[in-house]
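Showing chain A:
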Amino acid sequence: MVPLWAYLLVAAGLFCLGAYGVLSRRNAIAVLMGIELMLNAVNINLVAFWRYLSPLNMAGQAFTAFIFVIAAAEAAVGLAIIISVYRSRQSVIVEDVDIMKW
Partner candidate 1 sequence: MIELNVQTIAFLVFALFILGGGLGVVTTRNLIHATLYLILSLFGVAGFFVLLSAPFLAAVQVLVYIGAIAILIIFAVMLTRSMTQLRQVYNHQWTASAVVSGLLFALLVVGVILPVWGINGAQAVETVSEVVADTVDLGKALVDRNQYVLPFEVASLLLTAAMIGAIVIARDDE
Partner candidate 2 sequence: MEDVCSINNLVRCLLDGGMDAGLANFITLLLGVVLVAALPLVTVIFLIWVERKVAARVQDRIGPNRVGPFGLLQSVADALKLLTKEDITPMGADKFIYNLAPIIAFASIVLIWAVIPFTPLHIGADLSIGILYFMAVGSIATVKVMVAGWSSNNKYALLGAFRTIAQLLSYEVPLVLALIVPVMLAGTMSMQAMTVAQQGMWFIFMAPVAAVIFFIANLAEVGRAPFDLLEAESEIIAGYNIEYSGFKFGMFMAGEFMHAFTVCVLMAVIFLGGWSGPFVHEVPLLGFVYLGLKTAFVYIIMLVLRSTVPRVRIDQLMAFNWKFLVPISIVNLLLTAFLLYIVRALGLAPAPNQATDFVANLPQTIVLFVGNLALVGVIVSMIRSQGRRQRLADEARLAESETEEPALPAGVPAGD
């Protein structure tokens, strides 16, 4: 089988790509996509560790399932907020929504 570190490597790469997207994109929806990438990297890690270290303990699979739930909730609410912000400010650029900054 493919060794564990190969999976971890890909997951780390995906996580960093997602982090880069979150930090650098201007469009709020693109930021949200970056978050999805990061969540998926976590999922890969969870399942890989489950498979290689404790394939009979259900923790890895169960928590992956819960991360699906959280990703769904996050996408639903996050996109709803973006749509709402767009409606009031006609913009989805993250920097334009800085009124809470001060």
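As a selection rule, all candidates are chains of the complex that A comes from, given by their letters.
The rule we apply is simple: contacts are C-beta pairs under 8 Å (C-beta built on N, C-alpha and C of every residue); 3 or more make two chains touch, one makes a residue touch a chain; residues count from 1.
Values in this document were obtained by computation on a predicted structure and should not be read as measured data.
Student: For chain A, choose the touching candidate in this complex from 1 or 2.
Tutor: 1
Student: Using the touch definition up top, name the residues of chain A that touch candidate 1 in the complex.
Tutor: It comes out as residues 1-10, 12-21, 23-27, 29-30, 32-34, 36-37, 40, 43-44, 47-48, 50-53, 55-58, 61-62, 64-66, 68-73, 75-77, 79-84, 86-87, 91-95.
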